[in-house]
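In this view, the complex is presented without one of its protein chains, the others remaining in place.
Right, chain A next:
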């Protein structure tokens, strides 16, 4: 097909429509879902999600590592606070039932599925500097993109900048801390592992899928993660498992009630 003319170029471009690859969004999402997309290793995605939405992540081939940032969708200066998330809830290994707390003493989301052995609240994600040193390049269009560079792009799609990128939490790959404070990298749970997050207020989520900072493998190893989100109901404060979590959910309801959103 010649692309020397407008007509030919248009036909050539339109002929590409309908191509199916492993890593792409399904638009519109399948019936009952509000977001359906597969992110490649070295990729990112973002979305605004309604309160009550359950965001399901599936490690398709067993080498995904998804770092997550969550913002209050309407007031993005309220965002994930990893230190509060571990300190207030007295637990660093984040699994089912753990809340992702904002810097305003409220729950942004609840982890409703996922292994505490395969999450990491300590090491964040990688930088241009660290990936350039390890793999030779960390820029977004390289073969070895750094997590912070991808977060910067995802944030920009929502009017946010590098100043808006606090430490993130990662899922599907775990670390353990020894008595001396040292790390042991646990790696992946394997293919088919699932993480689910329930939005407790309207949120913006940024997701990057890149190798864990402590991944000892020489090769940049990261495989796709499947996203499927469905509408649902937020958590009830009375179902909270700890007094700290109950107060966080009450604070969230208090905030949303004042805004006319609950």
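As a convention for this text, contacts are C-beta pairs under 8 Å (C-beta built on N, C-alpha and C of every residue); 3 or more make two chains touch, one makes a residue touch a chain; residues count from 1.
Following the convention adopted for this analysis, contacts and distances are computed from a predicted model.
Going by its UniProt record, the hidden chain of the complex is named "Urea carboxylase-associated protein 1" among "Urea carboxylase-associated protein 1", "Hydrogenase maturation factor HypD", "NADH dehydrogenase (Ubiquinone), 24 kDa subunit" or "Peptide/nickel transport system substrate-binding protein". Remark: the omitted chain is touched by one listed residue; of A:45, A:64, A:82 or A:253 this is A:82.
By the touch criterion stated above, the residues of chain A touching the omitted chain are 77, 79, 81-84, 86-88, 90-93, 101, 103-106, 116, 122-125, 127-130, 148, 161-168, 177, 179-183, 213-214, 244, 247-248, 251.
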